[in-house]
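Below, a portion of the complex is reproduced, with chain positions unchanged.
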């Protein structure tokens, strides 16, 4: 069998969508979205375990894994309305971060260059570098902004003596020119990292970071609206990078570097929905789900719902564009319209 | 011993209230509320374990199990101010759903026909069918509205080839005429079930469902107020059905089909309090607590508090009716009035 | 898709072996062994959760799920040397035990009648009834003996008002004539069930039960040898039924009714190996793995190895029969012979 499949456990696909091979574009010629697993935790600075993220995110759901998920909120069935494929995992050896990110970037680029949206399931946040870079390689350096949900800035320079790691991907992207610093939006930062030197570098790049204090004071809705305007100013597309630790550890305990005081699960889902509905998303990754630290799979399940929320938003955005309709969040569920 | 007791573990009662036998009304002639355990998980579509719900809900509390629980918020001691009995569990074989729901309905009806409020501790949500139906059999078909807290609509038709199950009770109630579709209020729905066909059936019945999107947009308080008006329009009493999975998995991990993005524990407790204080409650069930998936018993403890909140609200409502007083949520705890 | 697949989670097969449909014998015409999942826990008298047994047993392994497992001990690769198929799960509704066992028996019979060995992954022990009966229906009433590893006798009459349940399958088999009482061998019983009445019935049937005391005093090897002689006396084949709770809870915590003082994992694996190597096995079931009570999947992993040990023994027995060779347990691993 030429298909690599999932690196750990049986060869499954996200909730039963069709399989494809990223190296063979013919297998996903009509794809709207292609899911790629990145089972890598070699870049983590503390707790590992995210290598099992793709496996758990794909299947953590209590409903039949039948390739259909009608959204109550958005009234679309993303898995049916869009052509979503799952290419399985990219082979990644956690003990060789450099080779792993190189190989992953190839896969992301392969997908992006077909016009499909790559949706990468991590894995630790190291992968944001190849994820965004793979898309930018297709759409152009600096042409893809990024909205980044995270407790941490991920803008470190060198950690453990390496340029590659889950604390450094954003720096690599900006330094390489793939991502414009002033089109890089961060939501949910908090805690005690990084220190002044790195913050200084970030300010110089023109990054806009919404720390939790500002979010609490101004409201998440207002902050997002502001961020959306920046993200779409002079860029052709938006890359969405969601680190599950943006949520409070009470809502997402299964992660490697949990930082208390984060968003609620509800807030994250609503934010992802808005982004997918309102912005031209060209790539997504979802990272730092660490099943060995989870309880009753609630973090994996939340991640599964982040995927569905994003896919449903994309489907709704396309339908609205086709129909000229608009989604009204206040409309009752059973309202016949 | 004629008393059946608890099906699993020692024969205990809810926090030490007095025992009774549901089959012998003389043992609870003066009851205001009678607790019934429904240790059944044969209707679950995914994770089981709710058979241990009654046992855990009854005893998950760090205070002495002495039949007294003075509410700080409501200034009543429901277990002392009301006559609350615990009839133990109805014998239910999870491998025979049909017989189990039949037997449970008998028990609920027996209690309801004495004028006491039956309070059923599940068990999975399959039991809402016999729970409401047992009350309606006493008060009249269509005379008892329902307020339903849940992540899921529970209005499926046939699952696993059966009409009985935790995804179908509400349909059975409406189809049988026990419950009027247009007096059925749902709070907290979200996620990816059911699909258009079932939603269509629900709309035809005139069900009013508050999906989380609407709740976030309009506010829970406003939604509840609106729902209360419907629930009391042309009905003689309200049945309250609380599926613990209406809460976010972060607050209630110990359940079978957790759906991220739900209410906080605080919101659920406040909502139950309002219902018990403001509406003519004639029956209650509390379902889907699955102890094997819980951590440190926090879900069981939340369920125990839902019971106490409901009982305290009922006690307060009766006292206010007797006194002509009104509860003021803004009054400081130690205000002497 | 006509294939039913796994009832919970994605449609996977045991460690990646080929798929088949039990209802379509053409899909497994050359099968030596056909695996069937029985995701049922409606017959449990206490903790549930075995519905997830098939799903976990199939995939609990740290090696690639590639349909190959060379046994160090037996020097065969059962998954390659035998034709092993996985037919997925039989649809079983835990809330309807009677229908579930009826449907399962059909599936087992369908497989057995092709000459393949059915290997059923439970599920609770209720399924031993349809499992053995399905084989006996093909090979003849009373023609298939049973060797039964368990802490419990499973010879109860009626539990929870039902003839069907995990404490009663062996009685149903003997009463129905499928299994001769005096060709029913039990290994590992212990604890405090059943009482004298049922023990009396068991003695009348001529059952031979090895309680742990006898096993400790006489040695497991001697007891097994004695049992093997009985099992093959006047029967055409042996059905092996393994309840994982025959092992000590320290080695197999993930089960519903754990009874301290059992076999070690090593003892169980060696016993299963001997049976598969030395006896004409015609059917196997493996039951009572309850993942929600497991830790780090060690019970599921043990069960996975019980499957492999049995398959490897069958493969070795066939090879030895063909070669005229004999397996020597004392031979060093790297001995070139």
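A, B and C are the chain letters, set down in written order, and residue numbers restart from 1 in every chain.
In the analysis below, a contact is a pair of C-beta atoms (placed from the backbone, for glycine too) under 8 Å apart; a residue touches a chain by one contact, two chains touch by 3 or more.
These numbers come from a predicted model, not from an experiment.
Each protein chain is a copy of one sequence, and the assembly as a whole in this entry counts 6 such copies (shown in place: 3).
Criterion: only the chains that are shown with their structure count from here on.
When the CA atoms of subunit A are superposed on those of subunit C, the rotation angle is 180 degrees to the nearest 5. Of all residue numbers used at the contact between subunit A and subunit B, under half are used by both chains, marking a mostly different-residue interface. Averaged Cα coordinates give subunit A a centre that lies 38 Å from the centre of subunit B. Centroid to centroid, with C-alpha atoms defining each point, subunit A and subunit C lie 44 Å apart. In subunit B, the residues that reach two or more other chains under the touch definition are 46-47, 293. Those residues of subunit C lying in contact with subunit B across their complex are 8, 41-44, 46-49, 51-52, 91, 93-100, 126, 160-162, 164-165, 292-293.
The part of subunit C that touches subunit A in the complex is made up of residues 9-13, 16, 58-59, 65.
By the touch rule above, subunit B contacts subunit A in their complex via residues 45-47, 189-196, 199, 202-203, 207-214, 216-218, 248-251, 253-254, 256-262, 264, 293-295.
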